[in-house]
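For subunit A:
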Amino acid sequence: MNPPHVVVIGGGATGAAVAHDLALRGLRVTVVERGEVTSGTTGRHHGLLHSGARYAVKDQESAKECIEENMILRRIAPGSFELNNGLFVAITDEDMAYRPAFLEGLETCGIPYKEITPQEALAREPNLNPAVKAAVEVPDGTMDAMRLPLRFLATAQSHGARILTYTEVEEILMQGRTVTGVRVRDHVTEQTYTIGADIVVNAGGAWAGKIAALAGVDVPLQPSPGVLVAVYGRWNNMVLNRMHRSGDGDIIVPQRTLSVIGTSSWVVEDPDRLEMKAEHIDLMYEYGAQLVPAIREAKLRAAWAAARPLIGSGGAQTGRELSRTFKCFDHAERDGVEGFVTIAGGKATTARGMAEVTANVVVKKLGLDAPCRTREVVLLPHTAYYRRRA
Partner candidate 1 sequence: MNAEEYRRPAPRLPAPQAKEWLAFSKRGVGGWAFLLHRLTGLVLVFYLFLHLAVLSALARGPQAYQAMLAFMDSPLIVALEVGLIATIAFHALNGIRLVLMGFGVGVRAHKALFWVAFVLAAGLTALAALAMF
Partner candidate 2 sequence: MRPKTQWLWQAFSGLLLVFLLALHLTVNHFAAGGLLTYEDIVAYLAQPWVRVLETLFLLTVTYHALAGVRGILLDLNLTTAAARRVTLGLTVLGVLICAYGLWLFTTL
């Protein structure tokens, strides 16, 4: 008998990790993505492998997830990260006032850190604002925002998963209150067809709310865009963070020959309609220059907006107050819809952990005993995603 078939909606980091996890557990998996893989939020994020330090004070659940996944990813995806570490720097007295809570948070969340002197910080990062008052080194890193998910997808493919790009879900098929599959439109031919499924997983990221609505259920998701700015030149080697409460433009991630400054934060209803706010470009420059003054003169490569998929329901003003943690919704328990699971929230860094939780729910619903193996299995290189398959 064929193993159960799971359709995963969304070819971003989450969908990729879910497909990998389920395929490793022996299930048949089909990923449907309306555009190119990683064309939603995934490819556009900061490219930051979080240590969790960013959330160590206000969002400790997310911080703990980050550090755990950070360590796992280094093991299963060697070659996808610049192992440059991150530096949290205090520039102002206000930042210094935040320092004790920050260090305490790092301890609480189990994030390894080392405080270094301002002199040492400047020796490591010559372009750093010389006004630096304190610096803490943490295991942040730079990740390749597209190629890490490609490795999940490539490995899933090698275990039989099918990845259907340019394939948009138009309808979630139901029999009574049970989801039985999806009707999709292939934008390559503009033909529609149905894909039967034992379980449908909604891994739509910022679009998860729209997808859930197709099954008549509501998930408390708040798309929260931010503007990021990439400038020419690599002004720092480590990931530089401002040591203060999360704010605008307080992280500079070196990426290839560029430096990426981000982000701002607001909330929208429709993640497809993200107007890139031109005035935020200047803001990013201004805040970035507080960390690295030379940024002010750096030439702009690109500015863009990306929608974070944050969990929270109406009322959020900027998205900063919402947690970066994730939640897996089994809609049978929550809404009385069988065969439909939504994974929402989270970060690129925690995608594997999100997938583990989701796949646990899926196999339990299917009555299978298949343990998670994604903590150990080393991923195929991203280039394997493009291998010709029958």
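Keep in mind how these were chosen: all candidates are chains of the complex that A comes from, given by their letters.
One rule holds in what follows: a contact is a pair of C-beta atoms (placed from the backbone, for glycine too) under 8 Å apart; a residue touches a chain by one contact, two chains touch by 3 or more; residues count from 1.
Because the structure is a prediction, the values reported are computed rather than measured.
All listed chains 1 or 2 share the complex with subunit A, though the touching one is 1.
Across the interface of their complex, candidate 1 is touched by residues 30, 186, 188-189, 191-196 of subunit A.
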